[in-house]
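Each chain you see keeps its place in the complex, though not every chain is here.
Chain nomenclature is as follows: A and B, assigned in order of appearance, with residue numbering initiated at 1 for each chain independently.
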Amino acid sequence: MSRIDGRTPQQLRPVTIERGWSKHAEGSVLVSFGDTKVLCNASVTEGVPRWRKGSGEGWVTAEYAMLPRATNTRGDRESVKGRIGGRTHEISRLVGRSLRAVIDYKSLGENTIVLDCDVLQADGGTRTAAITGAYVALADAIAWAQGRKLIKPTRKPLTGTVSAVSVGIVAGVPLLDLCYEEDVRADTDMNVVCTGDGRFVEVQGTAEAEPFARDELDALLGLATAGCAELAELQRAALATTLER
Amino acid sequence: MSRIDGRTPQQLRPVTIERGWSKHAEGSVLVSFGDTKVLCNASVTEGVPRWRKGSGEGWVTAEYAMLPRATNTRGDRESVKGRIGGRTHEISRLVGRSLRAVIDYKSLGENTIVLDCDVLQADGGTRTAAITGAYVALADAIAWAQGRKLIKPTRKPLTGTVSAVSVGIVAGVPLLDLCYEEDVRADTDMNVVCTGDGRFVEVQGTAEAEPFARDELDALLGLATAGCAELAELQRAALATTLER
């Protein structure tokens, strides 16, 4: 059985991770999973939100959004509607939690890093691409802050790496990294966030059409774990080069 | 090892399902999981949202909210703040999706059922209590509508039953149905929604402190499946009695 774009069920789309995309942000990554393109900018500011002041600990948060025409039909701007939709809220929270899973707040010191993940073009898997790219932007921002002595160079604010991928069951077959057309036809859709050592940070599975059985869940988890490992390798490779500033 | 309230790791809190709580709603259930109390009101209206008109199919949606002093410290009202928070949005969407998983839209006809799940008192597991109670309110509302011939009495709009429970790992031990104090100390927190036949509708696991390994995930899924089955039995028992209107 061959997929719509010719991939095998276990195959990721072509993934690119372009660092230093924007000249302003302390970490800036344009990540693409096939035709899904997300710009992940990390902004470092001294200080923390009020509820955390004096704790000696830092904070990491994220905001996810889509350009109005990132999708096939234009969506209304949330700024014009005057409120953030439920989906946007949910994904922003997911990205933030995923990154915080590999942060040592003490080592960060009282600094805040905001990850802005803006989807420039969407073709399925935007939230998992956002997490995967944001991790790299976060790493670059921390390196920048350590270079400036904002964060002590001897500390290790990152306790690991984190990547994410979507999996789903389409026409009875478990598939890795769904593109939009597959996503629409999926019976079950799952987003999985893993650390580089293969443990889980988030598992979010949803029955879109039919409820799913335990063995299906097991198959999806296996696919996702392998996919995340492959993405972790791509993140490591991307970060191995020197970033010109 | 004994839990804070003396339960075994595999034990649910005392669960009560009180039908017919409000005199106005077509289905009205006060559900409690220990000290967590959620009022689930189902409202039936003829017609469907605009995007569904003419389809011959119905719609089911949900709104979740907390009273300001449902929790230990008072929270600001979202109506006063002028916007719904991310958590509220996320849970409302989860409840709605979970119920729609057992709905046959065709059998419902062009009717809409809204489930309002208002947490009167919170002690952990409010979203899973909401889903479990809302299912019963939904069943009552459908019965009411079939009694009025709004929905054809020969149709079966419910394709199954749905219940939900939280599980988590506290101090290394997988526990069923966390109360608030356990939830706060959990390393991993998972909400699982199952159909009465033991399949999954939603699996949402989050590493609160440490990422979790596959065997931990497996243990949690096992606990949750058993807990949901027990809750399904309680739902069936509650619905077995005749509701005075």
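Definition applied: a residue touches a chain if its C-beta (ideal position, glycine included) is under 8 Å from a C-beta of that chain, and two chains touch if they have at least 3 such contacts.
The structure displayed is predicted, hence computed values, not measured ones.
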| item | value |
| --- | --- |
| Homomeric complex, total chain copies (2 given) | 6 |
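By our rule, only the chains that are shown with their structure count from here on.
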| item | value |
| --- | --- |
| Inter-chain centre distance, chain A versus chain B - centres from mean C-alpha coordinates, in Å | 29 |
| Parts of chain B lying in touch with chain A, wherever the complex brings them together | 83-87, 89-90, 92-93, 97, 101, 160, 190, 194-195, 197, 199-207, 210-214, 217, 221, 225 |
